[in-house]
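So, subunit A:
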Amino acid sequence: MSGPLLQLSGLRLAIEGREILRGVSLDVGAGEIVGVVGESGSGKSLTALSILDLAPPGASLAGSIRFEGRELVGDPGAARRLRGVAIGYVPQEPMTSLNPTLRIAQQLTWPARLVGGLSRRDAHDRAAETLRRMQIDDPERVMRAYPFELSGGQRQRVLIAQAFLLQPKLVIADEPTTALDVTVQAEVLALLQAAARDEGAAVLLITHNMGVVWRVCDQVCVMRLGEVVERGPARATLAAPAHPYTRGLCDALPERAAHRSRILAP
Partner candidate 1 sequence: MTEPLLAVEGLRVAFVLGRDPLGRPRRTLQALKGVSLSVAAGECVGVIGESGSGKSTLGACIVGLQRPDAGEIRLNAPAQIVFQDPNESLDPHLPLWETVAEGLEIGGLRSRQARRAAAAEGLAAVGLAADLMDRRPHALSGGQRQRVAIARALATGARLIVLDEPTSALDTSVQAQVLDLLLGIQQRTGVAYLLITHDMAVAAHMCHRLVVMKAGAVIETGETEALLANPQTDYARSLIAATPRLGE
Partner candidate 2 sequence: MSPRGLNPTLVAGLAILGVVIGAALFAGLLAPYDPNAIAPAQILQPPSLRHVAGTDELGRDMFSRILYGARPSLLVAVAIVAIAATGGVIIGCASGLAGGLADTLVMRLVEIVMALPGLVIALALAAALGPSLVNLALALGVLGIPFYARVARAQTLSLRERAFVRAARAMGASRWFILRRHIVPNLAPTIVVFMSLGLSGALLGASALSFIGLGAQPPMAEWGALVNASRSYILDDWWYALFPGAAVALTSFGFTLLGDGLRDALDPKAGR
């Protein structure tokens, strides 16, 4: 197959007449990790949700989203068929994204059986195997557990396992580590990177943290007020930003602030 795995061009989204996305274009190549960075209100999360056809009701979409060359805009059935199978999704909130009344096993195997068409036995084995790859030492115990019995890091691993369960070609991760402690965040990021590499899946990583992009992404796409202001290879772009907004964002980082006012010890 030629061309990128996922290609957005001129994507526009309006909610009740208000333009939220104003012509977003970005490419995700097979096996690539692409970071979408921006501050709140930049439209980065809505970009992700639009790809999955999960934009809020009343939103009108224009432009083009091509997945493996297939147009998704105007064909909600297509996005729905890809969801969970060819495109996995990792939500932001590990605390609220799992149903508190169901055991992990049910939450992992049910979609595998429903959309993946696996048998009960196969779904169970696949889930256990995926959890093990997510460095969960005792998958059988975790699968018997209810969400409240797991730590935030464990829950996020379960959610990542859920996204990778049916060997998708693309995983969309919306701020997957924002709610986690830094040490857990580092582990989860490494995991995401390894899973992408081992499975050959591409990852679209939505984040506000430029350090995260630097650490794990191949490409970066900087968004501001519904537009992409700059995109390119992650480290090269962040090391020498061409757009003043990107430069401003980088300079706003505390670690870049050394040249700004810094008082000496009294």
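Just so it is clear, a contact is a pair of C-beta atoms (placed from the backbone, for glycine too) under 8 Å apart; a residue touches a chain by one contact, two chains touch by 3 or more; residues count from 1.
Per the selection procedure, all candidates are chains of the complex that A comes from, given by their letters.
Remember, it's a predicted structure, so these values are computed and weren't measured experimentally.
Visitor: Looking at this complex, which candidate touches subunit A: 1 or 2?
Guide: 1
Visitor: Where on subunit A is candidate 1 touching in the complex?
Guide: 39-40, 152, 181-186, 189, 208-212, 214-215, 238-239, 248-258, 260-263, 265-266
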